[in-house]
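Every protein chain except one is present and positioned as in the full complex.
Chain naming follows the written order as A, B and C, and within any one chain the residues start at number 1.
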Amino acid sequence: MLELHDGALNVPEILTRWYASESASNYGAYIPFVGTVRDEDGIEGLSFDVYEPILTSWFDAWSAKVAPLGATLKMAHSRGDVLVHESSYIAAVFSPKRRVALETIEQFVEDFKASAPIWKYDLRAGERLYARERSTAIAGAGLLGSEQ
Amino acid sequence: MLELHDGALNVPEILTRWYASESASNYGAYIPFVGTVRDEDGIEGLSFDVYEPILTSWFDAWSAKVAPLGATLKMAHSRGDVLVHESSYIAAVFSPKRRVALETIEQFVEDFKASAPIWKYDLRAGERLYARERSTAIAGAGLLGSEQ
Amino acid sequence: MVTIEFLGPIGRPILTMEASTLRDVAEALKQDAEMAQWIDSCAVAVNDTLVASLDTLLSDGDKISLLPPVCGG
Partner (left out) sequence: MVTIEFLGPIGRPILTMEASTLRDVAEALKQDAEMAQWIDSCAVAVNDTLVASLDTLLSDGDKISLLPPVCGG
């Protein structure tokens, strides 16, 4: 399940709802990863653009990849502004055993960082500034400029 | 922070309280690992003995080990009976950045499994049966039987 | 006609043009000074699927998306 929220995430509500939703599924391990906006470099917060169609297919491909391991994924992300010390991202895995859950959460979060079509902006003095130096080109980027 | 609870853990309460307790600490990542009793082999539940003095020193040593990385650990565990689909274990890490949190939660949970002085029993037909075949001898075990 | 959308921080309105392959789109965008800073760092999707070849065939009504460097979380 993938959910997008306007503004900061209600972390207790989401973690509790996901836990309850799988309470009868006989999973032995539940690992959420919660990402929170840090107060650094004087920013007031971050702001996010999300391109939902490709995010959805990326998420669905991940769900299909981990299904044979008996695992289930959930993810929530913010759209728009999220202030410092508020949370913008939760990824979670449920699985029967701990090893699959520990390995999956790491790979899922790292691939999210490298591939998910989400753009981050610093909020400073009311301005929204693309965090280009902290952004990662998606695998295969540069196609249009190539001499292929 | 290490907390022991009689019976099953109130997972929403604990995850929410820990999240709130670090909300102003400027951590960027929060990863809880939640362990839930699986319905398998016809058990009614599990039961746990905990030896608190050594568990506390094991936990304090881990906290000291991750402090230089800027990380904080929390753990909750059940004592006594926990029925199937209830949760008995939560370990959590907070850290400024995701890599430390992802690496720490894995190592902390694995060492917990190998070293924490907790004994597990299957609950079957009102009996409490030591899960010996699923248990792990602590590193250095066998000293008294050795010809050292 | 195909449409070209510029996602995230590129901040340009949707463009429409005639194109039979992605190579035609590349040629057009390379002439566009404003796009020079983006073209080498963008991934490309056709109808919301990422593609890896300039020979990708395009049909009337296809949607091409340019995805600049990402940073979710």
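By our rule, a residue touches a chain if its C-beta (ideal position, glycine included) is under 8 Å from a C-beta of that chain, and two chains touch if they have at least 3 such contacts.
On a predicted model such as this, the values are computed, not experimentally measured, just so you know.
Although one chain is omitted from the display, it touches the following shown chains in the full assembly: B.
Checked against the full complex, the candidates B:M1, B:A20, B:A67 or B:I138 give a single residue touching the omitted chain, namely B:I138. In the full complex, chain B touches the hidden chain at residues 35, 48-51, 53-54, 57, 77, 88-89, 109, 112-121, 130-132, 134-146, 148.
The rule we apply is simple: only the chains that are shown with their structure count from here on.
One finds 49 Å separating the Cα centroids of chain B and chain C. Residue positions of chain B touching 2 or more other chains, listed in rising order: 98.
In chain C, the residues that reach two or more other chains under the touch definition are 73.
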